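Removed from the display is one protein chain of the complex; every other protein chain stays in position.
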Amino acid sequence: MTPVNISLLVFMIGLYGVMSKNNLIKKIMGLTIINGSIVLFFISIGYRKAGLAPILEEWTTDGISTAIFVDPLPQALMLTTIVIGISVTALALALIVRIYAKYKTLDIQQLSKER
Amino acid sequence: MRSSKIIRTIVQKLFPFIVLFGLYLISHGHLSPGGGFQGGVVVGTAIILLALSYGIEKTEKKFKNRRLSMLEKLGILSFILLGFLGIFTGHSFLGNFLPLGRPGQIASGGLMLLFNIAIGIEVAAGVSIIFYALVKYRGEL
Partner (left out) sequence: MIIHIPVLIIISPLLAAFLVLLTKKYKIILAITSLLISIVFISTLSSRILSGDKVLYHLGGWQGPLGVSLVIDGLSFFFSLIVLGLGLLVIIYSMHERCYGRTYYFLLLISLSSMTGVIYTADIFNMYVFYELLSLAIYLLIAYPKTGVTLRASFNYLIIGGVGLSFFLLGIGFLYAMTGTLEISHIAEKLPIAFNSSTRMVLMSFVLIVSGMGIKIAVFPLHGWLPDAHSMAPSPVSALLSGVTVKIGIYCLIRMIYGLFSTKTFSIIISSSHTILMVLGVVTLLFGAAMALAQTDLKRLLAYSTINQIGIIFIGLGIGTEMGLTGALFHVLNHAIIKGTLFFCAGIMIAKAGTRDVQGFSGFGRQQPSIAFAFIIASLGMIGIPPTNGFVSKWLICLAAVEAGYTVLAVIILIASAITAAYYFRVIQMFFSNPPKQSSTLICKEKQMIHGGNFFKAWTIYLLVAGCLFLGIVPVLGISIVKPAVSILLPHVIP
């Protein structure tokens, strides 16, 4: 059960949540779970065996120490992805607040019956 | 939405430390994990904590919506302006024109510190405005 397999499993769980749950808030939770699984996927790709965290602590005269670091690029990409995920969630919650104020229900089957 | 006396006292004592921690994350973004977005969210969370414990009306008297909105727009415009300063001094857009200091100090890495501060202000204001908007919506407008 490598981390890549686990992240794909969590992706499926999130996709199941988006597809089959009727409550709007549970659909948003599914979308957030999908985002989390993608973050896990990217970080586990960047792992190198016996690698340290990519923070330089001491500065020798030649500049770079000769240790193995994990790949820092996926970590930087995932910071951006988390920001995007937060923005989408905030927008979805704002829409849900207004939908609830208008229709007084959060069930998507009842909402699709409205004209 | 007033909480009990214990929570209000603890939040009142903790608030400056949370803001200080957020500012530490913002300013050390180029040296250790952290940066503009992370520190900005922590500062915004401090304001949300105040709103949760003291009630939204009292918090809004201290941290007005209009002032936060103006801070947010100022943050983004200063970010784009710093990018244009890169063009005016001969490098490309968002290019670095400040001297790179010694690595490991705060005043190093050129423009990164200024970017982090601009983004930090913007995100802190933005998160607080989102919270105000979600809490204060009351029915059909």
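Observations, loosely collected:
Chains: A and B, in written order; residue numbering restarts at 1 for each.
Definition applied: a residue touches a chain if its C-beta (ideal position, glycine included) is under 8 Å from a C-beta of that chain, and two chains touch if they have at least 3 such contacts.
What you see is a predicted model, and the numbers here were worked out from it, not measured in a lab.
On the side of chain B, the interface with the absent chain consists of residues 73, 76-77, 80, 83, 86-87, 91-96, 141, using the contact rule stated above.
For chain A, the residues touching the chain absent from view are 11, 15, 18, 24, 27-28, 31, 34-35, 38, 41-42, 45, 73-74, 77, 80-81, 84, 87-88, 91-92, 95-96, 98-99, 102-103, 111, 114.
The rule is short, and it goes like this: only the chains that are shown with their structure count from here on.
Each chain gets a centre from the mean of its Cα atoms; for chain A and chain B, those two points are 22 Å apart. On the side of chain B, the complex with chain A involves touching residues 31-33, 35, 37-38, 102-104, 130, 133-134, 137, 139-140.
Considering their complex, residues 55-56, 59, 79, 83, 90, 93-94, 97-98, 101-102 of chain A touch chain B.
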